[in-house]
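For this view, one protein chain was removed and the others were kept in their places.
Let's turn to chain A:
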Amino acid sequence: MAKFTKANSVGEWLDQRLNTTTLNKVLMTEYWIPKDINFLWAMGVLLATTFGILVISGIFLMMYYKPDVNLAFDSVNYTIMQEVAYGWLFRHMHGVAASVVFLIIYIHMFTGIYYGSYKQGREMIWISGMLLFVVFSAAGFSGYMLPWGQMSYWAAMVITNLFGGIPFIGPDLVVWIRGDFNVADATLTRFFMLHVFLLPIVIMGLIAFHFYTLRIPHVNNQDSEELDFDAEAEKYLSGNKKESKVIPFWPIFISKDLAVLGIFLLFYFYLVFFHYEFAMDPVNFDPADNMATPAHIYPEWYFLWSYEVLRGFFFDIGPMKAFDIGLAAFGFANAIFLFLPFLDRDTKILPAHKRPAFFVWFWILMADLIVLTIWGKLPPTGANAWVGFVAATLFIVLFILLPVISKIDAKKRGA
């Protein structure tokens, strides 16, 4: 055991036992971040904050929510919204944060794609981030079920049905997931468990892992410049703060994060108080009715693009049924981002504006995703169905072309 002398302060007492001074350096004051960043690099802190809001507001909601098909709707819409002091505030904070968290995830994700932050050495950052996205999606979906409204019920019906399309085990898998032959009480109870326990725990673990993956390759920067972090840190510590290309996480980097957070929270609480309905589908204020289908079934906005990929293939091709093609495309769309680091064949890390062909690819992808998102909500009839088909096909083609496109840029540069 180490030798312990009498400590003169609480800080010293803790330092002796937990080595807090070193920990503080590693995690905060000597965790180096490139200076050349813009506000898009603050999205991580925004996500951590939003996740914190979700957890805390969720805990308060959980105190009154009843995971029972006969009680769930009223426990949310009456008990929480009307009886519990400020229950409405916690619900709106939770509901709006659940939607906004996806907006920030998408901004975070496309910042990474634009600046090439997923490449050469940073693959694990990207992969852990994509895993987080998948688990967040599962958490969002399982949480959407809980108020047991009309759209909750039918969304659960449609999404669980999708698993039926998996060859051989499909029908059994659907029953296993639902815990019943239909979406019913057993489904609600298990989705409650997933939403409030298992998935949040997994998310917390993945967030820790995501942070850890940053340590060795370090954060990318606006010009994708390769920095010698040790040499730059040396400069900083010796007092050459202006010449050094890095800054410590605390307090320099975090001060910018907090400034961005200030603006974000203004936007977020404006939504919470004055525009919460954008995150709460009116259809979901009708209690679930298994005898009446809503006129239009659609997921929340953040799933619309992949829903439209699923719906886009609306006609049979040869022996293949439309449903099976759509399902395969849907699986492709949800998995392909995970493989991005390996599809990009450019040997150098560069921001998109320094890679002409990739630049075009990036903006076509953005436009295509927006089209998919919008048409994912429109009724899939007439011309809408064809827009969906073209956009879904384009999405797949874009990813098939990515290795070629990234190689073209490298070749043009003479690499």
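Definition applied: a contact is a pair of C-beta atoms (placed from the backbone, for glycine too) under 8 Å apart; a residue touches a chain by one contact, two chains touch by 3 or more; residues count from 1.
In this section, contacts and distances are computed from a predicted model.
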Chain left out of the displayed complex - its UniProt protein name, from "L-lactate dehydrogenase complex protein LldG", "Branched-chain amino acid ABC transporter permease", "Cytochrome C" or "NADH-quinone oxidoreductase subunit C": "Cytochrome C"
Touch with the omitted chain, as defined above, among A:70, A:238, A:255 or A:347: A:255
Sole residue of A:96, A:304 or A:329 that reaches the chain not shown, by the stated touch rule: A:304
Of A:71, A:103, A:322 or A:365, the residue in touch with the unshown chain: A:103
Footprint left on chain A by the chain that the document does not show: 35, 38-40, 74, 77-78, 81-82, 88-89, 103, 107, 241-242, 244, 247, 251-252, 255-256, 258-259, 261-263, 265-266, 269-270, 272-274, 277-278, 280, 282-287, 295-296, 301, 304, 366, 370, 373-374, 376-379
